[in-house]
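Before we start, here is the structure in question, set down as structure tokens.
Complex shown without one protein chain; remaining protein chains in place.
A, B and C are the chain letters, set down in written order, and residue numbers restart from 1 in every chain.
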Amino acid sequence: MNCFGIKFRITTFGESHANAIGCIIDGVPAGLEIDENYIQNEVDKRRPGLTKFATQRKENDKVQILSGVFNNLSTGAPIALLIFNENQKSSDYEDIKSLFRPSHADFTYFKKYAIRDYRGGGRSSARETAARVAAGAIAKKLLEKFNIHVKSGIFAIGGIEAEDLDFEYANGSEIFVLDKLQEDVQKKVILEAKKDGDSVGGCVFVKVTNIPIGLGEPLYEKLDAMLAAALMGINGVKAVEIGEGVNASKLRGSQNNDQMNKNGFMSNHAGGILGGISTGMDIDLKVHFKPTPSIFSEQQTQNEQNESVKFSLKGRHDPCIAIRGSVVANAMVSLVIADMLLLNASSTLENLKKIYDK
Amino acid sequence: MNCFGIKFRITTFGESHANAIGCIIDGVPAGLEIDENYIQNEVDKRRPGLTKFATQRKENDKVQILSGVFNNLSTGAPIALLIFNENQKSSDYEDIKSLFRPSHADFTYFKKYAIRDYRGGGRSSARETAARVAAGAIAKKLLEKFNIHVKSGIFAIGGIEAEDLDFEYANGSEIFVLDKLQEDVQKKVILEAKKDGDSVGGCVFVKVTNIPIGLGEPLYEKLDAMLAAALMGINGVKAVEIGEGVNASKLRGSQNNDQMNKNGFMSNHAGGILGGISTGMDIDLKVHFKPTPSIFSEQQTQNEQNESVKFSLKGRHDPCIAIRGSVVANAMVSLVIADMLLLNASSTLENLKKIYDK
Amino acid sequence: MNCFGIKFRITTFGESHANAIGCIIDGVPAGLEIDENYIQNEVDKRRPGLTKFATQRKENDKVQILSGVFNNLSTGAPIALLIFNENQKSSDYEDIKSLFRPSHADFTYFKKYAIRDYRGGGRSSARETAARVAAGAIAKKLLEKFNIHVKSGIFAIGGIEAEDLDFEYANGSEIFVLDKLQEDVQKKVILEAKKDGDSVGGCVFVKVTNIPIGLGEPLYEKLDAMLAAALMGINGVKAVEIGEGVNASKLRGSQNNDQMNKNGFMSNHAGGILGGISTGMDIDLKVHFKPTPSIFSEQQTQNEQNESVKFSLKGRHDPCIAIRGSVVANAMVSLVIADMLLLNASSTLENLKKIYDK
Partner (left out) sequence: MNCFGIKFRITTFGESHANAIGCIIDGVPAGLEIDENYIQNEVDKRRPGLTKFATQRKENDKVQILSGVFNNLSTGAPIALLIFNENQKSSDYEDIKSLFRPSHADFTYFKKYAIRDYRGGGRSSARETAARVAAGAIAKKLLEKFNIHVKSGIFAIGGIEAEDLDFEYANGSEIFVLDKLQEDVQKKVILEAKKDGDSVGGCVFVKVTNIPIGLGEPLYEKLDAMLAAALMGINGVKAVEIGEGVNASKLRGSQNNDQMNKNGFMSNHAGGILGGISTGMDIDLKVHFKPTPSIFSEQQTQNEQNESVKFSLKGRHDPCIAIRGSVVANAMVSLVIADMLLLNASSTLENLKKIYDK
């Protein structure tokens, strides 16, 4: 099932080597400026082929707006975005079409559907996330109308962690690092893995600032639950932390509690969410990406005929998916917050009166 | 919004001090034995008042089946389960009814809804999770028909981790510890926190064994995404890890990849999920609970009138919510797997033919 | 699946002879007065045992509010309503437990689920509609806050149609007739059918007044589509008409078009809906109920063993389900309008600004 969100909802389609990928964004409030350049700019951030830290595949990833916009404004109709696939080398996959690349989804797709589009991973390819980023760009524009900002960057590469979170800096960094003092060593970790025909994991930090108090729909569309789903569903993510995260399980209440005074919260161990609802403090998220499963050393695997085989992968691959993953994480968080913004609109009779009373 | 799941779906209701809590379970396939004792037994595992490691509130938590069962079999109609609330001491909350307990949901509920049922946390109380556990018991029974088992226990308390995972042992342990060698020290950590009027965090491990290959509905109801939502939505959870989890972000691909041979996977760093679909290997999950926010030392906070106030909490509280949380995590995982089992039934034309061809 | 609605959502449970029936109402905006007497009063309108025009079964149908209300106000938490079943005579069904009553759902439930609760029709019993009416009462209260009124009554019995629509009069009529001039003959039609051990069909008219312009979520949650689903889903309904209805298919555009001037619409053939969105004119609906399938003459049928059998029904049955059906239709329409009211809250950026801008 390929929908995400309830009121601000995206539906995506497309495989790595299909004709196109794209999405339909439903529930965009009418009257929002839809800026094609802004969308393109966001999509370009995750576009491959730009630096030596990413795959050398070159995709233009040109986004077309097919519907839902009139005079540059959203009309309330669904907005369809389309990206035609280019520069696919299906021949890269000829050698491996009947075997299951380790730690890819080849095996599970084949077993679930009894058929798989082996070219570039088919539907399981991270290429689909370009559609998420395009949709996320519209969500971000909506959030900006309310001065809500979703920021992200690289927190750690191969365990080398940032000590400072500078989202401005990350925006300008080739690999979106948050801590410029760690940039060199983090880059080195990636390039060494790449040189060895290997890959390396990384951790992305996402922060939401100026979020209204009250977003999140308990008990089963809690803000933290929806963020966890949105982030864990990104290709390669194996852990999600909110606020104090894993560390919270090691602390005492007296250490982890966020006391308050008349001015508000005195700390933010909660990461901006209590009871599944935003507190108004920053939302702080850590998203842990596994290393790219595509590595170049010889590996052992199984093929569709259930035989043991050895093989060596060819092709062009990211040595660290966390980097482009940070753009996707940002988009997914933006989509969740936008959805929650809309869902909360009818939370009180008072809100409804603001809209319907004349 | 108070529904969870798509085809195997629960809807819960109830507050800590309402007349009752309960749930409706929809989508249970007809013909499943519904065993009231089994449900009661599961609910009893998270029932308060049983040991010195949990709150001393005594609730009978007697589950009534209201509908959907005939001759002890599910009929396809929704199954409603009801637990009347007893032994509520609303007076415990008189002193604090206009202030926001730190790190509870008092503040966020009040700001979102402009009204809150302050008694025992109202809807945000972990008491609601009894309904999840009751529903989870029915999911577990369904899974057992296919020999799928969902196991859980305490992995760590206050950072003291298990080195062994013995789910049999956990079942018999007062605090569900997985590693009997750590039980004494883990208990001590809790009791010391309790003695200090404090609380402590903990980590729960959940394992699913013998899961069919192919469960999970990509791309937005991926198995890992749905598990993350289910677990992060439990009261007090701040991080969720799957398989190698946080550690995956520190590894190289050559370390983290699960190679295969003709017999299947040679390792399980993935924690049983690739591309959002089950591999057939064990699903391995770590769920990190923050320390109980209810502590007894004096704390500073804000009240509804926006003033700074100091207060000391009274009442009966769990020193470590992870313990009873392990029962809830087990139930939530069971509900997700049951939902995925049903959703996958129409994944191929071949499956449909098994059902409809005469 | 037993949910209805998207944002204002009900989930019902219960069978005719289960312990109870009831519902959970989710999405009620916080701050709405919840008046137990008002709910009870609505439920009493469809309660059996009151007149000679309805079944003589006596059910108290006492509604209990289990959750979601604090100080008589909705809190944003789900509101659970419970009605315990009483006065069930399961023995009435002993004779027919293995046969399929013609034009009841006995056959289809048995074939679908391979098990059925034969007592009183089980889940397929119209008794479940009491839960809908209880939920509808809360929707009606919400609508009244915006001066929206949902009115209903009997339009026709056995083809004898009203020529006047007097909803005030219907409220006071034993059988909710809209046209007092037709009341005697309509009653006579029912009593004659009853005397013959037979039953008769009828048509209900529902009118919504003062509805805001703009409700309805095109293209797949159009107001008319959602109303059609809500009404066609009521037990025994076989046709739904909006505005000119069936007659529209016989007219020319010049006859059916609703021209406008600066004061608004000059006619209302559309029945208040264009493009799936409310025009602000009255919503006009006709709901056609088949005659009660429970009749007392000898009938031929099949039993679970696939044999031909003849039988005569006993028990207590409504001679005309349209009468109590009019109360249910009113409730269902109220639920749809409430849902649309909430869903529309985020339709424009302007609406969101009213809520979130400080």
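Rule of thumb we're sticking to: a contact is a pair of C-beta atoms (placed from the backbone, for glycine too) under 8 Å apart; a residue touches a chain by one contact, two chains touch by 3 or more.
Because the structure is a prediction, the values reported are computed rather than measured.
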In the full complex, which of C:50, C:165 or C:274 touches the chain missing from this view? C:274
Write down which of C:120, C:136 or C:291 is the residue touching the left-out chain. C:291
Extract the touching residues of subunit B with respect to the undisplayed chain. 6-7, 27, 29-32, 76, 142, 145-146, 212, 341-357
Pick out the residues on subunit A that sit against the missing chain. 1-3, 7, 9, 11-15, 18-22, 24, 26-27, 30-31, 64-68, 70-71, 73, 75-80, 82, 109, 112-117, 122-123
Residues of subunit C in contact with the chain not shown: 1-4, 6, 12, 100, 102-105, 107-109, 111-114, 123-124, 128, 156, 158-159, 193, 196, 198-203, 213-214, 216-222, 224-233, 235, 237-246, 248-262, 264, 266, 269-271, 273-280, 288-295, 297, 299-302, 306-308, 322, 343-344, 347-348, 350
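Just so we're on the same page, only the chains that are shown with their structure count from here on.
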Classify the inter-chain contact topology: is it line, ring, star, complete, or other? complete
Centre-most chain [mean C-alpha coordinates]: B
Using the touch rule from the top of the page, what residues of subunit B touch 2 or more other chains? 1-3, 12, 109, 112-114, 123
